[in-house]
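Shown here: the complex without one of its protein chains, the others still in place.
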Amino acid sequence: MPIYSEKVMEHFMNPRNVGEIENPDGTGEVGNPVCGDMMTFYIKVKDNRLEDVKFKTFGCGAAIAVSSMVSEMAKGKTLDEARKITPKLVADELEGLPKNKFHCSNLGAQALNKAIDNYLKKQAKRGKK
Amino acid sequence: MPIYSEKVMEHFMNPRNVGEIENPDGTGEVGNPVCGDMMTFYIKVKDNRLEDVKFKTFGCGAAIAVSSMVSEMAKGKTLDEARKITPKLVADELEGLPKNKFHCSNLGAQALNKAIDNYLKKQAKRGKK
Amino acid sequence: MRKVYLDHAATTPLLPEVREAMLPYLDELFGNPSCLHDWGDSAREAMEAAREQVAQLIGASTDEIIFTGSGTESNNFAVKGLALAQQNKGKHIIVSAIEHFSVLHSAKTLEKWGFELTEIPVDQYGTVDPDEVRKRIRKDTVLVSIMHANGEVGTIEPIAEIARITREHNIHFHTDAIASVGTISVDVKELGIDALSLAGNQFYGPKGVGALYIRKGVRIMPLLDGGVQEGGRRAGTENIPAIVGLGKAADLAKKDVASRVKHLGHLRDRLLTELPAQIDHIVVTGHPKNRLPGNASFCVEFIEGEAMLMLLNSQGVAVTSGSACTSRALKASHVLIAMGLSHELAQGSVLFTFGIDNAEGDIDYVLEVMPPIVERLRQMSPLYAKFTKTGKGGR
Partner (left out) sequence: MRKVYLDHAATTPLLPEVREAMLPYLDELFGNPSCLHDWGDSAREAMEAAREQVAQLIGASTDEIIFTGSGTESNNFAVKGLALAQQNKGKHIIVSAIEHFSVLHSAKTLEKWGFELTEIPVDQYGTVDPDEVRKRIRKDTVLVSIMHANGEVGTIEPIAEIARITREHNIHFHTDAIASVGTISVDVKELGIDALSLAGNQFYGPKGVGALYIRKGVRIMPLLDGGVQEGGRRAGTENIPAIVGLGKAADLAKKDVASRVKHLGHLRDRLLTELPAQIDHIVVTGHPKNRLPGNASFCVEFIEGEAMLMLLNSQGVAVTSGSACTSRALKASHVLIAMGLSHELAQGSVLFTFGIDNAEGDIDYVLEVMPPIVERLRQMSPLYAKFTKTGKGGR
């Protein structure tokens, strides 16, 4: 009985969208290595839609699988739609997470949100200019 | 690994000198059922010698084996010689006793001694008459 | 020589199915369930399946089962752990006078640690009167521990009634069901208790494993501190082969409990009636009706239990006795004394406990060998001599 669902294992073994985006429209970094996990999300936005999403993650199997799942769920969504990707939704899509790993799904959603925030902030600045 | 030596088992299974003596020259009773063991020794004395020794015992395997061994050791001995049957000697003849059963060998020697005391007391009384 | 094991209260043999279930875990499936690799995964899977089986047997849910290393550990854990977890609330505990030493001595240790202890007396059959419990409950009572069934005399206690009282008073109730689980049907919800101890080697499972049922939401202090196994409540690498065996034994017990009760009850009843028909001056101990199906316990007057036991053993029959001489501490069974038996009578204790492998022929054999043994020891007994001469000394 592995601690992770098959879906988590599948995303961990074959994570989608690993990497960085050159000149991203937004980036979001959460976590720190002290508490175990750290994720950086990169987004490319076009017409208010997430044209591309990539990530780098330092962390456990759950952290990597969550990152992969979030990136996949977010890609192609509008910013508003992407905001609605909750930790619960991510965990459900992954067919559950061990109780003590649930915080990983928080991190994933947070990192994506931070990247969107970062994009919007940049846009605002640009607008001001 | 039985708790008792082979010798103890042999005497327990085939105790010597079980029974009572009709009109004994002396009797000695020790112990009580509350503490577990009770022995009564009967002796027949002739020419200062233990012509016959018999016992009845209520008690454990060790108590019965000790009674049997004491009776056998005592039979034929002079009273003085019989006095020298110590608990240690009895236990040794039985090839040892479990630590918590050593008191049984005390009881055996005591009962014999009491029977001799009883004989001597009776003699003294008869002498006075 | 015929070999007849009639000491199932001491420990039971493994059922072949239980042994089979265990073997792979003594072999290639040797992993530690805390590990995250394949070996760990297999061990964890086996452990959780066993937890489900144990939970099923007693009507609990899986998160209410904690595996331990023995019945004794379960009892120590329950009594000390439940009391210590509530010491801010109060420091009074109640146990019955006939508890197994693993409960009684745990309670005495708590006494040394500043708790107050009340021992409930029992009647002549070893039964605890629920009203006696009610009377002794105080404002600062935090734990009542009374056994489900007594292994020595077989008496089954009115646990559900007592639990009703403890619930009224909001007091935790633990029951030591080590002698009953797997032999009669036990359901924690029906009993209405907060904690229950059970042990593998009492119902054809392995030694070295027990379990504690602890109702969801009830707090307990660990007895074994260390790693976070068992939700942090019982540390130490889990004994997987034994846990698997316990699970299998639970599974079989659940299926077979009705036929076990019937089979064992029949053997017991035969001996309880036929042995006194053949031997004078013999007393049945324990409750005449509310008793474990496999338990036939007696006291034989004028003779001592260890000697009986040894002579029975020389005929191939394995039994036990509550006499002082058979105990390493040389004290007569506290259970028999608490039931009001004299020390003299308690010395004649002999206990036959049946198992599922026993058959009619075993009873026949006991009825054949036992009377001459009693006769032989009585011929040796000064108490019997006194009785036959004077008519005194009997009960």
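Should a chain be cited, it is by its letter among A, B and C, assigned in written order, with residues numbered from 1 in that chain.
Convention: contacts are C-beta pairs under 8 Å (C-beta built on N, C-alpha and C of every residue); 3 or more make two chains touch, one makes a residue touch a chain.
Fair warning: this is a prediction, and the values are worked out from it, not measured in the lab.
Colleague: In the intact complex, which of the presented chains make contact with the chain not displayed?
Modeller: Touched by the chain not displayed, across the whole complex: A, B, C.
Colleague: With the missing chain put back, one of C:235, C:261, C:337 or C:369 would touch it. Which one?
Modeller: Considering the complete complex, C:235 is the one touching the chain left out.
Colleague: Using the touch definition up top, pick the residue from B:3, B:18, B:35 or B:120 that touches the left-out chain.
Modeller: Considering the complete complex, B:3 is the one touching the chain left out.
Colleague: Among C:70, C:118, C:166 or C:381, which one touches the chain that has been omitted from the display?
Modeller: The one listed residue touching the chain not shown is C:70.
Colleague: Which residues does subunit A use to touch the chain missing from this display?
Modeller: Interface with the chain not displayed, on the subunit A side: 12-13, 15, 18, 20, 29, 33-40, 56-64, 100.
Colleague: Please output the residues of subunit C touching the missing chain, sorted low to high.
Modeller: Per the touch rule, subunit C residues meeting the hidden chain are 3, 5, 7, 10-14, 19, 22, 26-28, 30-32, 34-40, 69-73, 75-76, 100-102, 105-106, 108-109, 199, 201, 206-209, 222-228, 235-242, 306, 309-310, 312-313, 316-320, 326-329.
Colleague: For subunit B, which residues touch the unseen chain?
Modeller: 1-3
Keep this in mind: only the chains that are shown with their structure count from here on.
Colleague: With respect to inter-chain C-beta contacts, which pair, A-C or B-C, contains the greater number?
Modeller: So, comparing the two chain pairs, more contacts are at B-C.
Colleague: Using mean C-alpha positions as chain centres, tell me how far subunit A is from subunit B in Å, no decimals.
Modeller: The answer is 91 Å.
Colleague: What whole-number Å value describes the gap between the mean CA coordinates of subunit B and subunit C?
Modeller: 40
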